[in-house]
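Following this message is one structure expressed as structure tokens.
All protein chains of the complex are present and in place, except for one that has been dropped.
Naming follows writing order (A, B and C), and every chain is counted from residue 1.
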Amino acid sequence: MATAEIEPAATATPSPPPWTATLHEWLVTVDHKKIGVLYVLMAVFFLLIGGAAALLMRIQLWAPQLTFLPPITFNQFFTLHGTTMVFFVGMPVLIGIANYAIPLMIGARDMAFPRMNAFGFWTTFFGAVLVYFSFLVPGGPPAIGWFAYAPLTENSFARGPGVDCWALGLIVSGIGTTTGAMNFIATILCMRCPGMTLRKVPFFVWVMFWTSLQIVVVMPPLTAALTMLEFDRQLGAHFFDTQAGGSAYLWQHLFWFFGHPEVYILVLPAFGMISEVVPVFSRKVLFGYEFMAAATAAIVVISLGVWAHHMFSVGMSRTLDLFFVAATMLVSIPTGIKLFNWLATVYGGKLVLKSPMLFALGFLSMFVIGGLTGVILACAPIDFQVTDTYFVVGHFHWVLIGGTLFGVFSAIHYWYPKVTGRMLSERLARWQFWLFIIGFIVTFAPMHIAGILGMPRRIYTYGSDRPWEIWNQIATIGALIQAPSYLIFAYNLVVSLWKGDVAGDDPWDAWTLEWATTSPPPPYNFAVIPTVKSRRPLWDLKHPDDPDWKYE
Amino acid sequence: MLALLAAASQPENLSILSPASPSAESIKGLLILVCAITGGILVLVEGILIYALVRSRRRAGRDDAEPPQVYGSKPIEIAWTVAPGIVVFVLVLLVGRVLWEVRPDADKPPPGAKPLYVTVVGHQWWWEYRYDSYDGRELGITTANELHIPVSEPGKPPRPVYLNLQSADVCHSFWVPRLGGKTDLLPGRANTMWLQADQTGLFLGQCAEYCGTQHANMLLRVVVESPEEFERYLAEEAKPAIDPTEKTALADKNTFRSLSCVNCHTIRDKQDTRVNGTFGPDLTHLMARKTIASGMVENTPENLRKWVLSPNSIKPGCLMSGFELNEREMNSVIGYLKSLK
Amino acid sequence: MTESSSAPTAVLTESESGPPDPTLGIEARPDVHKVGMACFLASEAAFFSTLIMAYVIYLRHGSHGPTPDQVFSLPMVLGNTACLIFSSFTLHWAEKAHHSGKTNVFRVLWAATIVLGTLFLVGTGIEWRGLIRDHGLTIGVNMFGSTYYTLVGFHAFHVTLGVIALAAVLWLSVRGELRGKSPMPVTLVGWYWHFVDVVWVIVFLVVYVVGR
Partner (left out) sequence: MTHSTGETTDHKPGIEMPKPTVWPMVLALAITLIAAAAALGAWAFAVIGGLLFVVSFCGWMGALLPGRGHESEPLTHPLPTTITGRTGTVEHLQPGMTGYRFRLPEKVHPISAGLKGGVVGGIVMTFPALAWGVLSGHGLWFPVNLLAGLALPSVDDLSVPELEQFRMGLFLIGLVIHVVMSATIGLIYGVMLPTIPGAVKWQIIIGGIVLPLVWTGVSHGMMGIANPVLQHYVDWFWFAISQLIFGLAAAIVVVRSEKIAVMPAGSGTAGERA
């Protein structure tokens, strides 16, 4: 087996290469690790941009009748904020982390299609650039909301190329996402190391497999819908042109057929990340792996059939409404299974309260709240009242931040030592965590109340006779508390590159294969492809008298 | 919570927790019940989490030892699959009941009812109301931005209102929180909606589907009146605009008619058919409305003047252009508008 | 504490204790290229399903302008369809020929597939010219035009890509780069081509049979 002859590392520190060489290296790379890092950097950058837009919106809503932002600008900002956060923050960061971790976790040397992997990143990135290019075109960025309801997007209501930049940018970046998903599927099916059957993959890998299937099925319909929209705008077709027989209703179905599964695409990988972090930091095996695995599949399948819960107020028949109510609520059963299994993993464990675990606990305590407000929304009659209000805004930030972002932060704090060989500063991480969770609650909890008090979303201002001012002010203060946490995070990422403690191969005493190689891993990941017998190969090595394969 | 209750007790509010109609009432009940159920689940989950945290921080045992590894348990998994299952089952049943309660069939009003049928057309960014029929009487009145409906008093025949919702341009949504949930207005598709008010008074709301620049100011005003007042209102609105006989008033009218206002606005006159634009709100009884620009500002002569001079200064981005009228023309136009009682 | 006795490079081999896992080392992994192509085709299927659904939903929507039953001439389309279906057979035979080592037969049949695909494209071109010139049916005329050209146009675009890919494989074959009994390029392009054909059969049924 040990046929490879190994040279020790060169001891002399080479002089740093010129920056052009570094740039070139990153532009041409096909290494899944570098591509993963590129994805994450892109996402962090856009997180700051999208967050800045949110801050400006929050300032505009501070008091009634402010004129801080003109109406159109406000409308453009929420469109860009939503689009950015969903397509250029959420998906890239999840795909990027997976890109880095999955080949390592399954004991492979790279993704199945390394060049297509690079292509996927660059299309995602250039797609985002194209969307933001709309700042330079006459009329500026689109003001259509992230779900772009027709016919507001048609030529007669949205002149200027802003909408075209948006739609085509999303098509381009969607191509990247789809190729990325295909790559994951092929990698996970074909590149696992010997011994790692599909039932023994680390849970994050399993989740990414299902998320990728989801992407492959729901991204193309969005591409098709956007293509129809562009045909309307550029070639004079009438798909969504209501004056010539087109249908506003069809757009909503097409968009949400993508849009709902999309929100699970945004949260499932975070579920996977949490499922790696919680066991390691509770020092216990993941409770009920098989049920968790089945629940993942169930969520993916059920969520293909619930999209119209975004359209209860569109005037469907009551029977159809009730069907979608039932389907939507069904999703909470597998989600609940997951939540309870994480709790059971924590229960009886020996907690290590390091930053990854802090964020994971933030996830466990916050996501459930967002999920339960989701169930409230899923009751169609209640939704008639609160749809398109700040209650919904509260719900989805609660799941997107309390779910996705907490999961992502947990994962970044967990894998940063592997990526860079250095530890993130725990002190900064704690500051970030507390500012983040407090700011987050203060921002988004009052939004539920504002919604119940009748405040619709997407309004650039409100009259002074409306009783919403106080809730908006609390929310704005919350956003201001949150803002520094993102800056601290970015600062920590950069500074720890030099100042962080040296991490070593396995700083968390963890169990999956990525911790069996060096930090950072060599370009080929593993000099010798490992062989595994259970879901926690490193546990087996560390505890030869209590290995996992006895129980699986 | 307290603050919520306090806010709800204010006389004119938009809270869904102070319902003034049967449908808003049922929804409120459902909301409270669902909140209780989800609240219970929340307390349970957070409780387990905190308990687990506390227990695992205080556990005995060797420092270098790993805790016992528990791989899972089928019976427990079944328990926490089935338990949410029951909750979901009950919720779906409840939702079904309330759904049928709040969305009754528009073409089958309850026996003995005196239904009012109104067609609502959403425009960027104002509301057009066409009164179709009331208690079987054909009406054919058109007005804008202020919907008057009769109250349903207890013990008397109910007076349900059925709205036929349409849109002239993009998607909008009709929402008066205290009178019930919202229903969208989609171009190329007619929706129906049921309203029934238990109290008289003014009920506010606003468009709840993003519809462009001034979506924020597409405000809704519903005036609920006693049946007698409502009859009076209908009678007033059914009349044509007054025909000025006095000389200056006549001159004012002619000034107005010489301007391009007529391309967009309608004023129903006795014989006249020239002022019949449909792009803007019907002005026949403009002065009967408390506000202009779909509820943005009060309907005062100063505001009217400001509006005609530059609608954008009141409602930036709105679809009526400003008019560079000279002082005399402006006075005439405002004078004429003021006469549209 | 005991040191595990594994060799320094073999990070994770079996530890001594425990039964040997019979599945180790012998599990078969599917071929990456095949999985990749299958995923790609799945996404294509989702894309075309959306277009077909839009076509069906808009069928007989809108009153003015030409309607399907006024403009379609079946003989032309049937000929086209025959070309495409037959090309699936030639492709299949070509693959078989390659499998049994008859390289020349393979090339002839493969070339025939290309010719049939090209014929289909030419046929579509002629059909479109007729629709535009004789019936005034353009993408902007009515809903039928919008949905028809989008659906059939995207399909034709895929046929074009297929013809290019087929040609590339033929070129590889001529250069002698195709080795083995069923080389991957032949298999994958074959899958793609059959897929495009199946889509056409559905499009044909929806647009020209049911939709008339």
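Definition applied: a residue touches a chain if its C-beta (ideal position, glycine included) is under 8 Å from a C-beta of that chain, and two chains touch if they have at least 3 such contacts.
All values reported here derive from a predicted model rather than from experimental measurement.
Touch with the chain that is not drawn comes from one residue among A:F45, A:F133, A:F323 or A:Y491, which is A:F133. Contact with the chain that does not appear here is found for just one residue of A:M357, A:V442, A:A516 or A:V532, A:A516. For the chain missing from the display, the contacting residue among B:I78, B:A238 or B:M287 is B:I78, taking the whole complex into account. Annotation: of B:V98, B:V120 or B:V224, B:V98 touches the absent chain (contact as defined above). Residues touching the missing chain, restricted to chain B, are 29-30, 32-33, 36, 55-56, 59, 61-62, 64-76, 78-79, 82-83, 85-86, 89-90, 93-94, 96-98, 100-101 (touch as defined at the top).
Seen across the whole complex, the unshown chain contacts chain A at 3-10, 25, 27-31, 109-110, 114-116, 118-119, 122-123, 125-127, 129-130, 133, 137, 161, 164-165, 167-169, 171-172, 175-176, 230, 234, 344, 347-348, 504-506, 516-518, 522-524, 527, 538, 541-546, 550-551.
Simple rule for what comes next: only the chains that are shown with their structure count from here on.
Averaging C-alpha coordinates per chain places the centre of chain A 32 Å away from that of chain C.
Chain B has its Cα centroid 35 Å from the Cα centroid of chain A. Separation between the centroids of chain B and chain C, computed from CA atoms only, is 51 Å.
For chain C, residues touching at least two other chains: there are none.
Among the residues of chain A, those in touch with two or more other chains are 245-247. Note for the complex: chain B touches chain A at residues 3-4, 7, 10, 12-17, 24, 26-27, 30-31, 34-35, 38, 41-42, 45-46, 48-49, 51-53, 55-57, 59, 61, 66-73, 76-77, 80-81, 84-85, 88, 91-92, 94-96, 98-103, 165, 169-171, 173, 175, 177, 180-184, 186-189, 191-192, 204-217, 219, 296, 316-317. Within the complex formed with chain C, the chain A residues making contact are 1-2, 4, 6, 112-113, 178, 181-183, 185-187, 189-192, 194-195, 197, 216-221, 223-225, 227-228, 231-232, 235-239, 244-247, 250, 254, 513, 516-517, 526-528, 530-533, 537-538, 540-541, 544-545, 547, 549-550. Residues 2, 4, 6-18, 21, 23-25, 27, 29-32, 35-36, 39-40, 42-44, 46-47, 49-51, 54, 57-58, 61-62, 138-140, 142-143, 145-147, 149-150 of chain C are the ones that touch chain A when the two sit in their complex.
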